[in-house]
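Shown here: the complex without one of its protein chains, the others still in place.
What follows is chain A.
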């Protein structure tokens, strides 16, 4: 079945040929076993390409968050390789700030103001308050919170805290933004708004985003590519590509194309969950 707006909906196509877009990083045959004997990932092959918005979609416990942590360097693979492209390797040698990470919880420091929280990554890199101010204010403008620079996290709503968290990830102008179910705890109205704002940020900054989610609808709305994970052991079981030039707005959200894509993705997810 072909759906308008979709270039390819392929199953069991791994490892896939990398024809389009320069790969920013590639995971080959990656496995991750934890000390308690749980195998989170096994034989994971995936690539992230420059400038794309790729979603990792799957049920809880399928290892998609672990994959994200591997990419961030927060944990090491038990087997397999994780290769960055040469530019990125050189860049990471010079500076550490080409990755931004957004957690499921806003993860703000309650003792610091919005300004102080967004300042954190730069502060840890030795950039003083005054020197960092333009970058901090720019990041806060991006998420629409410039007016709240002196507020404390407890004074903000859940959605606003998440915006601060995103601003903090953007303040170092990362080339790669990793997001671990960032909107899962928010109400739907707030989530729709943040989805649109995130797409706006993605287009303006031209960064690469890897987005972990368990929502079919969210992944279809946001992504230019969806990797469907299966569980136990976690690996990619399907890949769906969505035309990145497809405008994403409320018209798209109510269109038959969107419904078709969601249906296709749901089927892929169902197959992934049924797989032996």
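Here is the rule we use: a contact is a pair of C-beta atoms (placed from the backbone, for glycine too) under 8 Å apart; a residue touches a chain by one contact, two chains touch by 3 or more; residues count from 1.
To be clear about the criterion, contacts and distances are computed from a predicted model.
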| item | value |
| --- | --- |
| Undisplayed chain, where the name is taken from the UniProt record, one of "Aspartyl/glutamyl-tRNA(Asn/Gln) amidotransferase subunit C", "Glycosyltransferase RgtA/B/C/D-like domain-containing protein", "NitT/TauT family transport system permease protein" or "Carbohydrate ABC transporter membrane protein 2, CUT1 family" | "NitT/TauT family transport system permease protein" |
| Hidden partner chain, touching residue among A:53, A:84 or A:101 | A:101 |
| Absent-chain contact - pick from A:152, A:192 or A:252 | A:152 |
| Which of A:82, A:120 or A:186 contacts the chain that the document leaves out | A:120 |
| Chain A, residues in touch with the chain not shown (by the definition above) | 69, 72-74, 96-97, 99, 101, 103, 105, 107, 109-112, 120-121, 123-125, 152-154 |
